[in-house]
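Here the complex is missing one protein chain, while the rest keep their positions.
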Amino acid sequence: MERVAVLSGNHAVAHAVKLCRPHVIAAYPITPQTQIVEKLAEFVERGELKAKYIRVESEHSAMAAIIGASAAGARVFTATSSQGLLYMHEAIWSAAGARLPIVMAVVTRAIFPPWNIWTDHSDILAQRDTGWIIAMAESNQEVFDMIIQAYRIAEDERVLLPVMIGLDAFSLSHTAAPVSLLDQDKVDKFLPPRRAFSFLLDIENPITMGNVAFPDHYMEFRYLIQKAMERAKQVIREVEEEFYEISSRKYGGLVEEYRCNDADVILVLMGAWSGDAKECADKLREEGLRVGVLRIRFIRPLPIEEIKRVSLGRKAVIVVDRDISFGGTGILFTEVSSILQQNSVTVRGFIAGLGGRDVTAKDFAQMVKQVYTDLEVGERRSRVEWYGVKEVI
Amino acid sequence: MERVAVLSGNHAVAHAVKLCRPHVIAAYPITPQTQIVEKLAEFVERGELKAKYIRVESEHSAMAAIIGASAAGARVFTATSSQGLLYMHEAIWSAAGARLPIVMAVVTRAIFPPWNIWTDHSDILAQRDTGWIIAMAESNQEVFDMIIQAYRIAEDERVLLPVMIGLDAFSLSHTAAPVSLLDQDKVDKFLPPRRAFSFLLDIENPITMGNVAFPDHYMEFRYLIQKAMERAKQVIREVEEEFYEISSRKYGGLVEEYRCNDADVILVLMGAWSGDAKECADKLREEGLRVGVLRIRFIRPLPIEEIKRVSLGRKAVIVVDRDISFGGTGILFTEVSSILQQNSVTVRGFIAGLGGRDVTAKDFAQMVKQVYTDLEVGERRSRVEWYGVKEVI
Amino acid sequence: MIYEIRFHGRGGQGVVTAATLLAEAAVFEGLWSQAIPFFGAERRGAPVVAFTRISNKPIRIYSQIYNPDAIVVLDEKLLQLRSILQGLKSNGIIVVNSSEKLKFPKIPSQRIFTVNATSIALKLGLVVAGWPVVNTAMLGAIARVLNIISIESIEECIRRKWRGEMGEKNSLAARLAYENIRERD
Amino acid sequence: MIYEIRFHGRGGQGVVTAATLLAEAAVFEGLWSQAIPFFGAERRGAPVVAFTRISNKPIRIYSQIYNPDAIVVLDEKLLQLRSILQGLKSNGIIVVNSSEKLKFPKIPSQRIFTVNATSIALKLGLVVAGWPVVNTAMLGAIARVLNIISIESIEECIRRKWRGEMGEKNSLAARLAYENIRERD
Amino acid sequence: MREKIVPISTPAKGAVGKTGFWRTFKPIIDREKCIKCLLCWLYCPEGAILRTDDDITIDYDYCKGCGICANECPRKAIEIVLER
Amino acid sequence: MREKIVPISTPAKGAVGKTGFWRTFKPIIDREKCIKCLLCWLYCPEGAILRTDDDITIDYDYCKGCGICANECPRKAIEIVLER
Amino acid sequence: MTITIKSLSREEYLLPGNASCPGCPASLGLRLLGKALGKNMILVVPASCTSIIQGPYPKTSIKLPLINVIFASSAATASGIAAALEILGKKGVHVVCWSGDGGTVDIGLQALSGAAERGDNILYICYDNEAYMNTGIQRSGSTPYGAWTTTTVLGKRRHKKNLPMMMVVHDVPYVATASIGYPLDFIEKIRKAARYKGFKYIHLLAPCPVGWRFPPSKTIEIGRLAVLTGMWPLYEVERGKFRLTGVSRSLLDKSKRSPIVEYIKIQGRFSHISEEEIRILEEYVDKLWEDIRKIIS
Partner (left out) sequence: MTITIKSLSREEYLLPGNASCPGCPASLGLRLLGKALGKNMILVVPASCTSIIQGPYPKTSIKLPLINVIFASSAATASGIAAALEILGKKGVHVVCWSGDGGTVDIGLQALSGAAERGDNILYICYDNEAYMNTGIQRSGSTPYGAWTTTTVLGKRRHKKNLPMMMVVHDVPYVATASIGYPLDFIEKIRKAARYKGFKYIHLLAPCPVGWRFPPSKTIEIGRLAVLTGMWPLYEVERGKFRLTGVSRSLLDKSKRSPIVEYIKIQGRFSHISEEEIRILEEYVDKLWEDIRKIIS
C-alpha cells in the first residue's frame, strides 16, 4: 500500500504535480497558494523534480509563460488564487482558445476590496465562461487525485482543454490531513508523456497560431471548444475509472451523490464544506429527514444530466452558494435552476460563507429545516436568500 | 429641438460623455473602441472639455486610475473592449467593491485566440459577476442616452455602483447613424455635479479604504452590494423617466418590450441585432405568427420580474445568445431559464453571431419557424443549439 | 422605402467618408440613414468597401447589406474584381469613376453610369499624397442617379465637413460630377 | 469518537507545527486527523491558535472547532487572554506550560495540567533566536492526558520531521514532558 | 449608515489591540545614562517611545520589545530584560 | 482534422491575395543603368524583388508600389510610373 | 538645511498598536514619512506587508487618507488621484505611493513606468525589503544574489534589479535612494522630492528581520551596514544631476567601504552562501560603484 502522509491541501497539490512530471512550472505567490509554489520550487531546486521553474513577475505572465511552454510541447503547471486569478483573466481565455492542456490549481479565496484571504468561490466561478474545465475538491485526498487526473483529461485528444482544480482557502489549502500518495511508476503508467501534436511550435513544421480569423471562420473555433467540453464529460468518467485501477479511489464523475437515492431534499454544493453538508445529512436522517447531498465536482463541463436526474421528483433542491453574481444571484443556483427549467421542483438557494465565514453542519441543518417548514405550510416557491448575514455592521 | 448629428456609436459615446462633464478620463486604445478615446482626447486638448485625460499604459491602469480619481471625488470615464476588458478584470472587481460610481463604455468584441475584432457579447457578459451594473444599447441614440443616464444611476446614493454600457463592435461602434443630441444646460440640470461623500479620500477626514476584513465582517459588504443592485432597478426606472423629461425618449427600463402583449413566441436578446429581431417580428406577424421581442437592456441588475412577467403563458421563449459560457451554454439562456424554473414554458436557445458573424431578420425568422415547427409536432423541450455553424472548417 | 448603396474604393480614397457624407445628406433631407464601414485591413491601395443605408423611416436593422440597390466604384481598376457586382439587385445601378465606355458583364435590367471623377478632381487640384480625391465627386454622381437626395444637400454636407476652400472645391467636384454623369449602353 | 484540541501560543513558537505533529502521530496510530491553522497576523510574539481534530473514522468536516476537548497553552502569559478557555467542553482538559501552581478560573468539571516545558527546553539546549522551543515538549504532555496517542508515536513523528540530533532532542523533550506533567487542584 | 456601505476604517490606537502583550523582551531606560538624544524615539518602529518636552518614556502598552532602541542607544542607556 | 481544432494557419504566398493589385505606382527597372548592387532587393519590404543569380526582377504580382526601391537605388535605375 | 531630530513633529501618523512585526522597517518608514510630510498627503498602498500593518476593519492604524489598491496598480491609482486633485482644485496635497519591492520592481513596474513617463504629479516610495514578505518570503526581482527565500532555497541566482537607475533613465525630476538606517536622510529626501511637481521616486532599503533572518533589534544596524559596505549607495538625482549623499559620499573609494561580509554574515538568509558567491556579490558592488563613478565624472 502506498504511503499515507499528513499533508496540507497545498502540499497535496505539490506532491501530485511532482508525480505528473511537468516540464515547466511558472507561478507567482499569493496567500493562500504560496505553499504550493514554494514546495514545487524546492522540489526543482533540490533536483527532486526535473523541470524548469519560472519565477515570473505576475500571474498574467505565469499563465503566458505556461501557454508558451505548452504550445512548445511541454507539460506545464501553475497555481494561483483570487486576485492572481483575476489578474490573469485575459490569459485564461487565451489558454483555452489555444486548446492547450494546461493544469492549474486555484485556491479559492475572497475578492478585494476589502482584503480578505479566506475561502469564497466567487473567484473560480467568475472564470466559468473561459473554456476551462473547472473542478472543486472536497478533501486533500481528492485534490491530490484530481490533479493527476486533470492531466489525463486535459491531454486527451478528445478534449485538449485546460483544467482548473479548485481547493478552498485554508479549510483545504492549509489544513493538514492524511493523504494516500501514489507510487511514481503507477502514475507514470496512468499518465504517459504528453503527445506531440501537429499544431505545436516546431521549426520543422512552421505554422502560425492564433492569427486573425474573420467572421466567416471564428465561430467554428468556439463551437469546437464547446464540442470538446461535451466530450470531456465522458472522458472525465473514463479517466476516473482508470484512476480507480491504480488507487482504489473514485468519487462519482462530474458529481458525487451522497445518500441521494431515497432523499426528499437534496443539498447541492461544491468544495470543502460538502463534508459538513454530508455530516448534516446523516444527522438529519437520524431525525427522520431524508436529506441527500449532491456535490458538484465539475462545474465545467456542467453536469446537466446528473443534476437533472438527481433532482427529479424531490420535494426540494437546496443550492448553497459560496459566491454571488451581483445583481443576479448565486452562481450554482442559477446553473442548477436553469437546468431545472420546465421542472416544478422547489429550488431553494442560500448564499453563505462568503469571505471565509464558517458554515457548519448545524448551519446546513438550519437551512434544510427552514425549507422543510416552508414546504409544510405549502410554500413551494423557488428563491434565494442570504444565510448568516448580520443586519448591522 | 436639439441638433441631429450623424454619428458613429463611438462618437455618440464621446459626445455624451462630454456633456456629463467628467473630471478625469483614463483610457487605452483598442479596436474598435479607439474613436471614443481619440475623440475625447481631442475634446480635452482643444479645450472643449475641461478634464484631465490620462494616457495610461494599459487597461488595468486605466481602471486603476479612474478608481483613484473617483475615490478622490472626481466624475470619471473610461472605455474599452474585449482583451482590454479582460485585462482589467481584477480592477473591475475592485471598482465595484469600493462602491465607486464609475461609468465605462464597452465595445463588445470577440475574444482571442484567434484574433477577431467583431462583435460578440462574451467579453461584457464575462464581467457579470463583478458588481457592475451592465447595460447594452440597441442603437447609437440609445448609447448616447444610456451614458448620460449611467452617471445618474451610478451616483445615486441608493446605488453607488459602477456602470458598464455595452455597444456592439462595428454594428454600432463604427456605423454612423442619426443621433439627437442634447443641450448642455439640459444635461447639467439632469445631472448635477457629483456629491461628495464622507468615504472619499480627503485630508480633513483621514479614513482607510479597503483594509483587511476578517470573516466576521467581509460578507456584509458583499450583501450591501447585492442590496444596492436590487435598489438600482427602481433607480434605473426613475432616471429614465426623468431623462424622458429632457429628451422625450424612453426605452422601457430594464427591458424593452416590443409587440409582446399578444405574442405567442418571444425572442429574448440584447444589443444591436435586436433591431433585426424586431424587423423579423413584424415580418412574421404579416405571415400570421405572433412574435414579440423582449430586449434585455440591463443584464445586471437582472430583470427577473420583467422576464418572468413577459414569459408567462407563451408558447415559447427563444433566447438568442451572442456569447457562450463554454461547458455551460448561452449566458442569457442560462439566466432566463433559471428565472423560469418551476415554469413549463418552452425556452429555446440559439447561440449565434459569434465573432461578428452576421445575423439578419431572416435568420431570426428561421429560428422562430423552427421552434414553431417543433411545437406543432409537440416537441416542447427546452434546449439550446448553435445557429449557422459550418460543419467543416 | 429602403435604399442600400455599396461603395467600392481603395484604401486611402475616402470610401468611408463618402458613405458617411451620403448618410448625412440623407438626414439633411429629413430621411434616416446609416453609414457602415467594413473593417478589414484597410491598407493604402487595397480594395475597400463601405455602405450607406437610407430610408424614410427610422432604421433599426444593423445587419449587413447583401443586395444593394446601387454600387459606386471609385476606381475603375476595381472592376477587375470578381466580387464587384455581387448581390446587386437585378434592377440595380452601377456608378463608375471612368473616362471610358465600359465593357462590363452585367444583367440587362441593371443600369450603368460613368463619370470622370478623376479628371474633375485633377482639374480642381484635389490631390492628396499624389492621389486625386474622387470621393466627393462620386457623391454628386450618386445623388443624380439615386434621385432621393438633392445635390444641394450633398454640397451642404460637404461644406460642413471641410470649412473654407477645401469645402468649396469638394462641393464643386460633386456638382460637376452631378452634371457630367453619363449612362452607358 | 472525535477529539478536538486547541493550541494557544505566540507567533514564532511553532504552534502550527505542534498541531500538525499531533495530527501525524494520530495517523501513525491508525487514526484519522486534521491540523488546522488559524490564519491571522502571525507576528512574532502575537497570540496564535491552531487546532487538531482526531477521530477513529475519516474526518470529512472542514468547519472550525468551537468546542475543543482540550486546550494546550504554550505560554503561560496567554492565560491573561479573556478568550483563552472560550468554548472548552465542560469536561475539557487544559494543559499549560508553567512552573507554578496555577490559580485560574475554570469550571470544576474541567481538569488542568501543567508541565514546565520551558525548563525542559532550556535543559536540552532547545533554543532558537533566544526563545526556548517548547512545542515538542507540549506534545508529550498532551499525549499523556489525551491517552489516545502513545508517546512513542509522538517521538517517532518528531524524529521523522527533524533528522539527527534535533530530532533526538525534541523527542526527548516530549518524553520528559510526558513524564513530568502534573495535574493541579 | 452611508459611511458604512463601503469597507472603510477609521484611525485608532491599538487597531490590533495592546501590542505590548506581544513582548518577550522589555526595554528599560536607565535615566542616569540617558542624554535625551532622542535617537531611540526616532528609531522606534512603533512610535512606542513618547517624547514629552525633552524627556522620553516608553509606552509599554504598545512597545513590542524589538530592542532597536537598546541596540541604537549611543549611551547604552536602555537595557533589555526578559518580559515577565 | 486534429490540425484544425485549433486556430492555426499555414504559410502561403499571397495570404491576402495578389497584393500587386494594390499598386498605384509601378517601379520599372532600367536594365541599362542597373549595376546589380542588390540594394533594392535588400530594401524591398515585400520581398517582391526577385534575385536570380546576380540579376533582379520585380514580381509585379506582389509589388505594392511603395517606391522604396526607386528611392534607394544609387543609380536611379528604377523609375516610378502611374499604374495602369 | 540638514534636519535635526528635535525639529521633527511629535504627531504620529502611524499609530501604535498596529500589526507590524517587532522591528519592522516598513512601519518605521511609514512613521518617518508622516514626520516628513505631515497630514497633507494621501497614501496609496498596494498589497504588501503594509496592507496588514494597518490592522483590520473597522479600525486602521494610519491617520492619513489611505486607499488600499490591487497589487499591480499603485502608481496608476495615484495618477488618478493626482489628476482628480488637480482638476478639483485641491492644492498642496501630496499623493504618495507606499509600495513594497514586489509591487514596484515586479508586478507594479508597468504602472510605475507609465506614470513616470507621463510625468504625473506623485511621489512613489518603494520600501524594499528584498522579497515578497507579506506572502512569506518569496524572491522578488529585488532580492539580491545569493539570498535564501522560500522560492530560492539554494540562494537566488540573479542580481537585484536596479530600479532607482531605471527611474533615472525615465528622466523624472527627482530620484533618490535611502536606507532605514539613516532616517533623517530619508526624511530630507522626501521633503525635497515633495517640492517638485511631477513624478518623484524614492527607493528605501528596508531590512526585514523576519525575511532576512536577523534579530529584530538589528534593523537599523543592518540598514546602516548596507550603506557602509557599499551594497546600497545613497544618492539622489535632481533634474538629472546625480549626487551621492551622506556617508556614501566618501565610498567611491573602495578602501573606505566596509567588507560586504560584515553585512552578509549577520543575516540568516545568507547563512549558506559560499566564498564564490560572496565574490560575485563583491564584483556586483564594485560594478555598481564603477557605474556611479562614470555618471559622476
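All chains are identified by letter, namely A, B, C, D, E, F and G, in their written order; residue positions are counted from 1 within each chain.
We adopt the following convention: contacts are C-beta pairs under 8 Å (C-beta built on N, C-alpha and C of every residue); 3 or more make two chains touch, one makes a residue touch a chain.
It should be emphasised that the depicted structure is a prediction, and the values quoted were computed from it without experimental measurement.
Under the touch definition stated at the start, the shown chains contacted by the missing one in the entire complex are A, B, C, F, G. The residue from F:Ile5, F:Ile29 or F:Ile68 that touches the chain not shown here is F:Ile68.
Here the missing chain is touched by one residue of A:Ile54, A:Val320 or A:Val345, and it is A:Ile54. Of the options G:Gly114, G:Pro144, G:Gly181 or G:Pro215, the residue whose C-beta touches the omitted chain is G:Gly114.
Although one chain is not shown, part of chain B still touches it, namely residues 28-31, 34, 37-38, 41-42, 45-46, 55, 57-58, 83, 87, 112-115. Mapped onto chain G, the interface with the missing chain covers residues 72, 105-107, 109-110, 113-114, 117-119, 141, 158-159, 161-162, 165-166, 169-171, 240, 287, 294-295, 297.
Take chain A: the residues that touch the chain left off the picture are 23-24, 26, 50-52, 54-58, 60-74, 76, 90-91, 94, 201-203, 205-214, 217.
Assume only the chains that are shown with their structure count from here on.
With respect to chain C, maximal separation of chain centres occurs for D (centres as means of Cα atoms). A straight line joining the Cα centres of chain A and chain G is 40 Å long.
Note on chain placement: the centre of chain A and the centre of chain D lie 34 Å apart, centres being C-alpha means.
Chain A has residues 31, 83, 87, 97-98, 112-115, 117-118, 209-211, 213-214, 217, 221, 358, 393 in contact with two or more other chains. Shown for chain D are the residues that touch two or more other chains, namely 41, 43-46, 130.
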